[in-house]
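These notes are about the structure you will find just below.
As you look at this complex, bear in mind that one protein chain is not there, while each of the others sits in place.
The chains carry the letters A and B, assigned in the order they are written, with residues numbered from 1 in each.
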Amino acid sequence: MKTVAFLVTAGIGLAFSLSGAVGILRMPDLYSRIQCSSKTVTMGALPALIALVVGEGIDSGYASRALLIAVLLLVVNPTASHALARAAYKSGVPMWSGAVRDEVAGREDSQRRREQDCAGPE
Amino acid sequence: MSTSLYGVIALAETAIGLLLMVRLAIGPTISDRIVALNTLSTQAALAVLFFAAFADRTIYLDVALWLASFSYLGAIVWARYLERGLL
Partner (left out) sequence: MTLFWTLDYLVLALIVIGTVLVVRLRNLNGAVMALSAVGTMLSLIFVVLGAPDDAHSEVVVGAIALPVLYLVAIGKARTDVAGGGEMQEEGESHHDGD
């Protein structure tokens, strides 16, 4: 029973990690790749960590570190992806030619002006 | 639970890094490489976790914790470098 649960969760994690890597390799656009890096890899890491908890037992030394890393990844991975996408958009990385719309395009000037107002002397 | 199963999973998580290394090589913009590097660091943390279970050493788990937290720091540094440059 424990082996079946371990195999199922680890299989789900590995499948999502592999699909995330293939998505990073095959997507046409930086922003699509950031989407693959953020959501799919987090979804691939969490079931693998749960599989480690299931396999080693909840009261072992592995489970505490695995759950800590799971919480860390849940907090940290969207933040890093957001910062990366924002920096890439500001530095003018082009979108895919088949992209439908750019929601931030109208707000870019006002946003930049507001940041220049808020920016202190460096 | 056989320990070789943990080894197989660590091996698979590391082998995903090969695909990411291709994107690190051919990435057209600088941000593509950052995405591949961040994902590679996460996969390395998972591989270290499962290798710790495979080798039955609890002390290897701290390396996974450091890898997971320092990949975030690296991504933030690269994002700042892209946005306004360091210093």
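Everything below uses one rule, namely that a residue touches a chain if its C-beta (ideal position, glycine included) is under 8 Å from a C-beta of that chain, and two chains touch if they have at least 3 such contacts.
As the structure is a computational prediction, the values presented were derived from the model and not from experiment.
Undergrad: Touching the missing chain, which residues of subunit B?
TA: Within subunit B, the residues that touch the unshown chain are 4, 7-8, 10-11, 14-15, 17-18, 21, 24-25, 27-31, 33-34, 37, 40-41, 44, 47-48, 51-52, 54-55, 57, 59-60, 62-63, 66-67, 70-71, 73-74, 77-78, 81-82, 84-87.
As a working rule, only the chains that are shown with their structure count from here on.
Undergrad: Go ahead and note the Å separation of the Cα centroids belonging to subunit A and subunit B.
TA: Between these chains, centre-to-centre, one finds 12 Å.
Undergrad: Write out the stretch or stretches of subunit B touching subunit A in their complex.
TA: Within the complex, subunit B touches subunit A at residues 1, 5-6, 9, 12-13, 16, 19-20, 22-23, 29, 31-32, 34-36, 38-39, 42-43, 45-46, 49-50, 52-53, 58, 61-62, 64-65, 68-69, 71-72, 75-76, 78-80, 82-83.
Undergrad: Across the complex, what residues on subunit A touch subunit B?
TA: Touching subunit B from subunit A are residues 2-3, 6-7, 10, 14, 17-18, 20-22, 24-25, 30, 33-34, 37, 41, 45, 48-49, 51-52, 55-56, 61-62, 65-66, 68-69, 72-73, 76-77, 79-81, 83-84, 86-88, 90-91, 93.
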